[in-house]
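One structure, pasted below without further comment.
Note that one protein chain of the assembly has been removed; the remaining protein chains are unaltered in position.
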Amino acid sequence: MATKLWEKETTKTPVWLEEFTVGNDNILDLELAEFDVIGSIAHTAMLAETGFITKEEFASLKKELNLILKKIKAKDFVIENGVEDIHSQIELELTKKLGETGKKIHTARSRNDQVLLDIKLYSKHKIQETVLKTETLFNTLSNKHKQILMPGYTHFQAAMPSSFGLWFGSYAESLCDDMEMLYGAYNVVNRNPLGSGAGYGSSLPINRNYTTEALGFESMNYNVVYAQMTRGKSEKVVCMAIACIAATLSKLAMDVCLYNSQNFGFVTFPSHLTTGSSIMPHKKNPDVFELIRAKCNRLQALPNELTLLINNLPSGYHRDMQLTKDILFPAFKELHNCLFACVEMLKEIQITKNILQDKKYELLFSVEAVNKLVENGLPFREAYKLISEKIDANTFQFDGDINHTHEGSIGNLMNGEIKKRFEILAVKFKQNYRG
Amino acid sequence: MATKLWEKETTKTPVWLEEFTVGNDNILDLELAEFDVIGSIAHTAMLAETGFITKEEFASLKKELNLILKKIKAKDFVIENGVEDIHSQIELELTKKLGETGKKIHTARSRNDQVLLDIKLYSKHKIQETVLKTETLFNTLSNKHKQILMPGYTHFQAAMPSSFGLWFGSYAESLCDDMEMLYGAYNVVNRNPLGSGAGYGSSLPINRNYTTEALGFESMNYNVVYAQMTRGKSEKVVCMAIACIAATLSKLAMDVCLYNSQNFGFVTFPSHLTTGSSIMPHKKNPDVFELIRAKCNRLQALPNELTLLINNLPSGYHRDMQLTKDILFPAFKELHNCLFACVEMLKEIQITKNILQDKKYELLFSVEAVNKLVENGLPFREAYKLISEKIDANTFQFDGDINHTHEGSIGNLMNGEIKKRFEILAVKFKQNYRG
Amino acid sequence: MATKLWEKETTKTPVWLEEFTVGNDNILDLELAEFDVIGSIAHTAMLAETGFITKEEFASLKKELNLILKKIKAKDFVIENGVEDIHSQIELELTKKLGETGKKIHTARSRNDQVLLDIKLYSKHKIQETVLKTETLFNTLSNKHKQILMPGYTHFQAAMPSSFGLWFGSYAESLCDDMEMLYGAYNVVNRNPLGSGAGYGSSLPINRNYTTEALGFESMNYNVVYAQMTRGKSEKVVCMAIACIAATLSKLAMDVCLYNSQNFGFVTFPSHLTTGSSIMPHKKNPDVFELIRAKCNRLQALPNELTLLINNLPSGYHRDMQLTKDILFPAFKELHNCLFACVEMLKEIQITKNILQDKKYELLFSVEAVNKLVENGLPFREAYKLISEKIDANTFQFDGDINHTHEGSIGNLMNGEIKKRFEILAVKFKQNYRG
Partner (left out) sequence: MATKLWEKETTKTPVWLEEFTVGNDNILDLELAEFDVIGSIAHTAMLAETGFITKEEFASLKKELNLILKKIKAKDFVIENGVEDIHSQIELELTKKLGETGKKIHTARSRNDQVLLDIKLYSKHKIQETVLKTETLFNTLSNKHKQILMPGYTHFQAAMPSSFGLWFGSYAESLCDDMEMLYGAYNVVNRNPLGSGAGYGSSLPINRNYTTEALGFESMNYNVVYAQMTRGKSEKVVCMAIACIAATLSKLAMDVCLYNSQNFGFVTFPSHLTTGSSIMPHKKNPDVFELIRAKCNRLQALPNELTLLINNLPSGYHRDMQLTKDILFPAFKELHNCLFACVEMLKEIQITKNILQDKKYELLFSVEAVNKLVENGLPFREAYKLISEKIDANTFQFDGDINHTHEGSIGNLMNGEIKKRFEILAVKFKQNYRG
């Protein structure tokens, strides 16, 4: 039977109900432990500042909280069997040590604003980590095999010449746009909900500005009803941003799996990074990229899952919100694993050279031929018609050089500009990063 | 039979195929007409600058394009029966007037980068309009009945005192966070894809920087493969931001419908804004807010619909992308309608006074009573226990005043701060707004 | 201003509100016209049977309703400007002709159960049409190029020999499983909601059994609260079944687009069924299959859209339900178009022969070689190892025949069994089909 802060007496809560309502919280809440302590230090500092506790009480609370923080960082902290959640475990430990003083930490605070705060601090931290891991992938992508040509496709049809530089670089730039949405989400979570209580504030004259500054937030969630309304909503926008990065990874993975097929043969991987078959002795399957694709496709389902969870609930807290942790926390972990796996695989990707010499790619050069005529003065539509006729008559040939020079083309990748954009974005997230 | 730019001869395309592939483009494309012309002016200016057409050719093209723009603004422009799309219609009109010169406008451009450009200019413009319409709602919300008290709920249970000021203000602040995600989307669409051709650039030495500046973009989509990859992706992130605003409206609408029920009775509307029943003579139904909720819930389905449309497609254009217009364009229209309807309804909302005097709300004040004991020195947990016992013994009463003073609470709404945040956000979108 | 059944006097409903609430109903409702009349005939027959109207009143109502039905079938019926919906239009016409008698048709009926009935009759009819159109595709698929070999893939890697017979047949069998879900949906819609009124029945002693039999339903939705609860729910399960068929088409379309690529080259289409490019003169793009894929992917988004629309609404009618028509009606149309387009394209698909002679498919036969050793008595694991070593040493060769004989394999497609299963399923839907 879990110890509950709000329990009035020994009730006869049935075991099934206990299990049904507590869910995975004793595992999930460990992710929040660090942030819960940090929040409690700021909250008690504010209580001391505003006179709800004495300076001495604050000093002893702070000392104990820092000891707990150390235990957490050393992975020594557990939520004891029978304790409902992280908040109860910490209050329990404080009360054991400090008696009445320990009980005072819940003054002017509800579990609602406490967990809201924890999730915001957690989300901010995980977003910052995500930026760092994305930057590693970005750097891996933007330095790959720039000059080697490959076919470019439209409608799955061989279309025009492309290059590995263009292909890898496109995913690097895609990550820049993903950072824009992530920064939107960051600006949503970077607000302090502490002090909103159960969503209707407190009659105690607390100082929310104090905790906002102490915790390094951009501002507070001003309106206390809105602060509560961000539960579920902030997780959703974070998952939208996660879904954007996941979409980039998933698309890259699809390309890789396709180009690794015998029918393309553009990229291969060393055997130790591929997987065999239980019945076909010749197989070297690109399972890692298939799983990156699959995992990232599941990640893309999350914003909708959160919408289904919270949609059409009127304002005010509902217990439904408890389940958002179950969605958000594994999402960061899975995304980070995929980013890591992607980097590791790309480090060892092997590129095929001279792909375009295969006869099936000959018509890739038809636009080059058209443009050459255009440069010699023919209107585009006429040039197009002329080359069409040659193709139909099977007499088309192209043996000129490929010379694309404009911004963003084969010969002028603009990787420097793209990198600059990424770096300017990345630095915006770095305020107050806890390493 | 539609006239197609790429058609080589009179082919025997079956009618069903024509209808199946063209879809609604002749209607949807009208939304793009203005932006298509603006893009073509910038493109031809660049062609003149780089020497692909003469200054004189540019002058006459610009003149004709401006005439077409006038026709579009006067709603005089149509896509003629049998013309495939907006791009063909404009090229057709230019060629009728200017002969060979008209045909040159497609030099170094593909329909792919042309429609990408149109959609980005359109999206940017519609986002800017959305900000203005959201601002109107924001202003309507933040000035409503600030002092009047109402019950605050958690778990659908009467919980603590709240106020109409808090309630309306919470939705105003919600719109601030929505603007963060909208700004993320704005930063994604505010990039110039023109010059990326069919996704692999051009062998012609065009100047993409020129059109980027001429069209007022923040930067170009540098990498041409990435420029093409934004098709579908940019629509998706825009729909994510639309879904955020829609979620705020939907939640507000749910609250209103609930509070308008006889079982709450917090708000009512004049008869002419309600709807009757075909069998129940007493009904005054809040259909407008039900439909705001419903329409906004459909809007929240769009990011997932776009994900399903484009997911697991390898890089390079696929015809599937054509359908994104069918999703994005009605979305802006529906959202704008909902924002408008919401403002009109809120203008006439009628608020019930003295709600809290009903006996069923008596226990709302239990936390006030607890806190009063805390302020007199009792540890919170003790105070909580004392009041609990009174409630269980049915002897609880509270007749003190409600005096919430901290930031964001009943007595200190912080509407000024919230407004300042909204305004700072809104101004970021206003660069190059075309009115 | 629309004429509304429930309007008490000339109210000053604003125009925007009119437009916002009526939506597309005057177009969408035409799809329901036929079913509305059929329902009204059954309802008035019941009213006569139970004595609420006279036999003579019924006779004249039935005559007029049949005239309206004729007009509808001749596409002569319109919802007049200013009339709110199909139900009002029909009642209006009856009242013009029959005076007081016309007004009696709404006795013991609400618009709620009326539209519920219309949607169920409509859905049942459209499901029946869907079965017929799916059967046409089924028959097209199961007769295609049975003997010609092609590579079979796993992980996008060439894996084992397959055949066009297997490939096409797999999609035929997929449609069988889709029929199972469609039959589930059919059994949900094949229930009579008429008589449930606004969701709480009527104090009038009507005979719901009478209309249930007259309209050919399997049973009634017994409980009147549940009858109302099927609004939205029945549309959702129908869209789930539509999504199943759409998933089959989408997957087939993906295969076709891929196999039509130069990198596979397994299938091609005559030029008049492909599309060119505005800049690349050599392109023959498989746009029809790309759009089948795209449209079917959008169809797969619908169950979720409906879930978002109706989820977390408590029981009882909400105006939100009005929007389900906007989702369901175009879905049937789009699905039918895709089925048709798919059949037309498959009729002219061209198959490449001798694909497997290409050296890149040599290792496809490794399992054959393993199995040959197994047939000669080697344990499978040993045989696998032996062939592996040959492959690694580049000495693998296979020149035996392919002789797959078991059920469902290359040499024994079981198309007869699959067809039998489809036919048994199809016949279950045919009860009371109105042609």
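When the chains are written out, they are named A, B and C in that same order, and each has its own residue count from 1.
In the analysis below, contacts are C-beta pairs under 8 Å (C-beta built on N, C-alpha and C of every residue); 3 or more make two chains touch, one makes a residue touch a chain.
Small disclaimer: the values here were computed from a predicted structure and weren't measured.
Residue-wise, the contact with the chain that is not shown comes from C:K104, picked out of C:H43, C:H87 or C:K104.
Of the candidate positions B:K73, B:K96, B:H155 or B:K333, contact with the hidden chain is made by B:H155. Across the entire complex, the residue among A:N187, A:T211, A:Q262 or A:Q300 in touch with the chain not shown is A:Q300. Remark: the residues of subunit B touching the chain excluded from display are 153-160, 257-258, 260-265, 277, 279-287, 290, 304, 307-308, 311-313, 360-361, 363, 366-367, 370, 384-385, 387-388, 391, 396.
Interface residues of subunit C facing the missing partner chain: 8, 52, 100, 103-104, 106-108, 112, 152-156, 159-162, 166-167, 169-174, 177, 180-185, 187-188, 191, 195-209, 219-227, 229-230, 233-234, 236-237, 240-241, 243-244, 247, 250-251, 254-255, 258, 293, 297, 300-301, 303-304, 307, 311-319, 367-368, 371-372, 374-375, 379-382, 385, 388, 392, 402-410, 413-414, 417-418, 421. If you put the missing chain back, the residues of subunit A touching it would be 4-8, 11-14, 16-17, 20-21, 23, 106, 109-111, 197-198, 257, 271-273, 275-281, 283, 285, 287-288, 290-291, 293-295, 297-298, 300-301, 304-305, 308-309, 318-323, 327, 337, 340-341, 344.
In the analysis below, only the chains that are shown with their structure count from here on.
The greatest centre-to-centre gap from subunit B, using C-alpha centroids, is found for C. Overall, the chain located most centrally, as judged by its C-alpha mean against the mean of all protein C-alpha atoms, is B.
Each chain gets one centre point, the mean of its Cα atoms, and the points for subunit A and subunit B are 23 Å apart.
Chain centres here are Cα means. That of subunit A falls 37 Å from that of subunit C.
Centroids built from CA atoms put subunit C at 31 Å from subunit B.
With touch defined as above, residues shared between interfaces to two or more other chains in subunit A number as follows: 153-156, 159-160, 258, 304, 307, 311-313, 367, 384-385, 388.
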